[in-house]
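Omission of a single protein chain aside, the complex is shown with its protein chains in their original locations.
The first chain written gets the first letter, and so on, giving A, B and C; residue counts start at 1 in each chain.
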Amino acid sequence: MFKKQLLVLMSTVLLTFAGNVIAAKEPIKFGLTLDYTKAYVFATPSFGQAIEDYVKYVNMKGGIDGHPIELLNSDHGNEPQRGIEAYERKKREGAIAFEHLSTPVSKAVLPKAMNDKVVMMQMLTGRADAADGEVFPYIFPVSPTYWAMAANIIQYIADNVKDIKKAKVAFTYLDYPFGQEPIPIYKALSEELGFELKLFPISLPGTDQSGVWSNIRRFKPDYVISWSFAQLHNIAMTEMKRNRIPVDKYISVIWISKNDLKSYGFEKAKGVKRVEGVVTGTDSPIVQDILKTLYDAGKGSGPRENVGLLYYMAAFTEMVTVVEGMRLGLEKYGAPLTSEKLKMGLESLKDFDAKGLMAPITITPADHQGGGKTRIAEWDGSEWVPQSDWNAAYSDLVWRVIKEHSAKYKSGQ
Amino acid sequence: MFYRQAAIRHTSYDQTKKLYPIPFDKWLVVAVLLVALLAPFAMSGLYLNSYLLPWVIWSTAALSLNLLMGYAGQIHLGYAAVMAIGAYSSVHAMRLGAPFEFALILGGATAMIIGVGFGFTALRVKGLYLAISTLAVQYLVDWVLTHVPAIGGGTQATLQTPTPALLGFEITTDIGRYYLALGWCAVVTIFMLNVKRTGLGRALIAVREKDYAASVLGVNSYYYKLIAFAVSSFFGGVTGAILAFTFFGAVTPEQYSIDISIQILAMVVVGGLGSVLGSFFGAGFILLAPLFLNNMVTGLAEAYDFGVSRSVISHIPLILYGGLIMLFLLFEPLGLAKIYDNIRKYFLVWPFGFSRR
Amino acid sequence: MNISESAGSPKLLSCEQIDRSFGGLKALNGVSLSVSQGEIFGLVGPNGSGKTTMVNAITGFYAPDAGKVIFNHQDITGIKPYLIARLGIARTFQNLALFKGMSVLDNILLGRHVHMKPGVLSTALYWWMARKEEVANRQFVEEIIDFLQLQSARDEPVETIPIGLQKRVELARALVAEPTFLILDEPMAGMNQEEKEYMARFILDARDEMGVTVFLIEHHMDVVTGICDRMVALSYGEMLAEGSPKEVITHPRVIEAYLGGSH
Partner (left out) sequence: MDLDWWYIGELVVNGANAGLMYSLVALGIVLIYKASGVANLAQGALVMTGGYVVLALAYDAGLPMWLVIPLSMVILFFFGMGIERIALRRMAGQPLIMIIMLTLGLEILLRGIVPAVWDRGGESPIIPLTLPADSIFIGDMLINTSYLLGGVIAIFLVILFVYFFRTRIGVVSRAVSDDPVAAWSVGISVERSIALSWGLAAVVSAIAGALWGSIQGVDWTLSLLLLKAVAVAILGGLDSIIGAILAGFMLGIAENLAAGFLDDIVGGGTKELVVASVILLTILIRPHGMFGREDIERI
């Protein structure tokens, strides 16, 4: 008994150094290196759970054309250095694609992935200008970037105020790259549409917001757009109440989910809005199937409550898209699947809606975003109710900014 | 046995001042150097890029900080900021068209000038105040990097590093980048080894130990503290630039955050204050132990399914840094270097261990 | 009460009307003294009489409140200690100020600091720039080590050797600077009779062979009176007597200070 344990122990020790060598029918390896400790912990557990769930599900159904998917998991703690280590390790273990869910890590790994020609998914994180597939051939946002979301929020505001020219929009954001990123879009839109824009930076870690909200109160905005996440919304809403700003003026970036409203109170949070790129809730057939095949059988990768929440669904949708890209790659170019074939597979996605979970996207070698359609949803006390159709607003302007930035990158800046 | 001292007779002062008076030490160093030189050819990209290369770079950083902390006895809680200054200045210099060699030196010089500037502030006061003011410097630099687009790179807060080129040869391969880092590491190492045996090192230690006694020997303690600040900052700046050019390929504020400062501090303390060898040990330990531990705990958790939450696993590096700093300070203030030294001393007289007191 | 100085030899150091107080306490009150080239000069007095304060005033640790220190025709009042050291004044401390963690040899080598030009560049380019200097200075240090019979302790960490030897190391460190003026602050404190005699011998040798002028501070009278050429006695910051050892120890005020004070 003890011997056997020792053997397992030794082999795991060995494995951790040598990498897993499990030979099935040519598994397709996907590197999932996430941040379980620092800035992204609010989302990481559900995010990882969704990806693991869907991979299990696909494998149970016989994999992609017989090829199972293997996830190579690890933690990078939002540190560029550890992210690079994890990337190098997984790459060596044969991963052909990566998701990091961390802006700093994505940015640090990006030059390496480009150099190594390894596909890097960057759902909701990383460089927004990576939508330009011509400059970033191996980087795939395949979902609306922050810039697309920012534009859509303005569209929603324009639709809901009397006159956008006289509207006042407050933009409050975490004062580091994640929050600063949409500023160029807002500035460009403010110039074009004529609304008054004022910026309210919140310094890290974002827990001290009292001064910011005093200023917002004085600004008397029609809407407040917020680029922060998780419990920081709580603090924001508490401060809004203090300052007697109605909570329904609050429009958040995608990072707010039902769980985040819990400690503020579901009822009190009524009217909060968010921009979303995927369908949430458990109504869709594919999610029902996941619940049935995995969770009813006790094989779920995490708590059942997480299924259907935003962070879960975002990751789930991404993985559905990746798997579809893998399938197309295998179908068109044959096994074994390589990064390059996956890239071409992803680039041949056409009107793909991830089994009804998002607005259809079409990826081309030039466009790695695929449409950038999002919608605004409002919290009604128990769930998020869509307020608009899938929409990609001001996409000319967004693409202009994308091109400006990617050109800068290309020219070596 | 190994470190045989018998039959070694030094016949001149010059010989006793050699870096490695005992032949075994010398051959050990030669062997390590050979391994370091040949490693990239025997090693996969993974080990080269994510273990050996960062180890070499962080050892250099730890060495540079050790000059200030180990020799001059000044705590620096913002060393990553010093490295950031070097990295950003050299990246900007290259983007403006400066050749790589010049950009490196410029990076070091900028870090030195700013470092010494703050040194002037800090050196008027005792260790504690110095520590706190360097912490403040870290915050100031962080702020500048994230709020001055001309320096930090604007919206994306990322600047890609241009391709480094030595004497006109572009360095594009992993091996080339590794040699670049190794070369710089060798320069700093040799300097630090020399410090041990020259008047500079003695003066620094004198100032650290008893500055009043140093002053009656004609040692200007203020001047030597500034020298330590200047040289350490210069080395730190260049190392920061090397880190950006060879490892990250880009500069972002996160690469030089307060956490990194603490990490280097831990390397120095765990490795051994004032020890060259210790800096290598400390950097290796602090850098690689969490990686291995993390991978191992994850592997074990998967094999046994004992459901350690990932969140708990992921806190291990922090616990390790903090715990090790405390344990070493409490039980072996001279760090890993001292432990090595004890072993070495044991073998110096082996098998006649009883001859020692 | 100016008593005649040793005739012929010029004054090397003279202090004029030195005042120094700490808070309300007057540690030195108008003390004047002068030391001639080549003599061994003793400064004696009971504990707390201001002897060490006097030395600190000379070596620049605290500038006197009033008065002047002239060394070698140069006003050195209030100059920083490290600059004073460069003028050729060396000193030891009452309660040892060796550098822990360094070997005896390195401690003594530090004494050569004023004769060396340690720098960053010379350290980096040791083989080309520093080696010769290091070796040359090492040679000089070895001579002093021989002179003070410290050979056996040379490579020991300084904190591990007996106090008596440590005192000798400190003397060696002061001597390697080749000072013209050497201040010894209670070099025999805590020593037994034999050690004291050794030390006295070394001090005399240092003067005779190296031509150093010695300024000796002692609490005890016995040895000092034996080797000093001239003495000054202090008590509570005031000068009691000046002159040859014999004159000083027989001076009524000195006797009173020593006996009266302790009785």
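By our rule, contacts are C-beta pairs under 8 Å (C-beta built on N, C-alpha and C of every residue); 3 or more make two chains touch, one makes a residue touch a chain.
Being a predicted model, the structure only gives us computed values, none of them experimental.
Counting contacts over the entire complex, the absent chain touches A, B. In the complete complex, the hidden chain is touched by one of A:115, A:214, A:364 or A:382, namely A:214. Within the set B:43, B:132 or B:187, the residue that contacts the chain not displayed is B:132. Summary of contacts with the chain left out: across B:104, B:180 or B:316, the touching residue is B:316.
With the whole complex as reference, residues 41-45, 175, 198-203, 205, 207-208, 210-212, 214-215, 217-218, 230-231, 234-235, 238, 241-243, 259, 263 of chain A touch the missing chain.
Interface residues of chain B with the unshown chain, by the touch rule above, are 73, 75, 77, 118, 121-129, 131-133, 135-137, 139-140, 142-143, 146-147, 211, 221, 262, 265-266, 269, 309, 311-312, 315-326, 329-330, 333.
The criterion applied here is as follows: only the chains that are shown with their structure count from here on.
The minimum number of touch steps separating chain A from chain C is 2.
Compare each chain's C-alpha centroid with the centroid of every protein C-alpha atom shown, and the nearest one belongs to B. The most distant chain from chain C, with centres taken as the mean of CA atoms, is A. Chain geometry summary: the mean Cα position of chain B and that of chain C are 41 Å apart. Chain centres here are Cα means. That of chain A falls 37 Å from that of chain B. For chain B, no residue reaches two or more other chains under the stated contact definition.
Residue ranges on chain C touching chain B, taken from their complex, read 59-61, 80-82, 84-86, 90-91, 93, 97-102, 106, 109-114, 116-120, 122-124, 126, 130-131, 134-135, 138-139, 142, 173, 177.
For chain B in complex with chain C, the touching residues are 12-14, 17, 190-191, 194-195, 197-203, 205-206, 209-210, 212-221, 227, 230-231.
Touching chain A in their complex are the following residues of chain B: 44-46, 49-51, 54, 95, 146-147, 153, 155-160, 162, 247-250, 252-255, 259, 291-292, 294-296, 298-300, 302-304, 310-311, 313-315, 317-318.
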